[in-house]
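The block underneath contains the structure these notes are about, expressed in structure tokens.
Excluded from the complex is one protein chain; the other protein chains are retained at their positions.
Moving on, here comes chain A:
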Amino acid sequence: MSESYDYLFKFLVIGSAGTGKSCLLHQFIESKFKEDSSHTIGVEFGSKVVPVSGKQVKLQIWDTAGQERFKSVTRSYYRGAAGALLVYDVTRRDSFNALANWLADARSLASPNIVVLLVGNKSDLESQREVTFLEASRFAQENELMFLETSAKSGQNVVEAFSKCAKAIVTKIESGELDPDRIGSGIQYGNLKPTRNSASAATGRSCPCKV
């Protein structure tokens, strides 16, 4: 691919069926709301490069099926994910109640260090709201998650959600809390990996082994 980036993060979008996971991903990648979205069978994949704290970060995002029984299929995608968007629907309490389970899965199947951002989607449907911002914030705090309310329809906070999660990972890498070289960290260096002198940068880009 022609895009250049500093890091590559493996991301997951998880949460109950019908919470708008695919629409979030679509909005993030295409900047469009997918009006006639069909439900996801198994997994879907998408990727995008985002600027995060002066770095170019490529996100490889696995959008998983929400139905409980697909967990045995989606399980293999959890392995080695660096970040996850845990999605619920602000108009559906059951999707909020299921969060603890999803979170436990993410931490046990992916990695205990996975950076999780809680996403309350469909914030445009204010009149049908069943889960308050405060309540969800509390849940996020208790479980040490970041939290945002989004609307895949209007696009509100969608890019922010992905960027914020990516930013947290970059911060953790820079503080040394996360080691990108650890196997299964879900992080890879990109083709922009800093080189020792700028003269070799050009060759280094086309062939990282020369760095």
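The working rule: a residue touches a chain if its C-beta (ideal position, glycine included) is under 8 Å from a C-beta of that chain, and two chains touch if they have at least 3 such contacts; residues count from 1.
The working rule: contacts and distances are computed from a predicted model.
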item	value
Chain excluded from display, named as in UniProt, from "Outer dynein arm-docking complex subunit 2", "Proteasome subunit alpha type", "Cytochrome c oxidase subunit 5B, mitochondrial" or "Rab-GAP TBC domain-containing protein"	"Rab-GAP TBC domain-containing protein"
Residue, one of A:12, A:65, A:99 or A:148, that touches the chain absent here	A:65
Among A:17, A:50 or A:125, the residue in touch with the chain that has been omitted	A:17
Those residues of chain A which, in the complete complex, touch the missing chain	1, 17-18, 29-30, 32, 35-47, 60, 65-67, 69-70, 72-73, 76
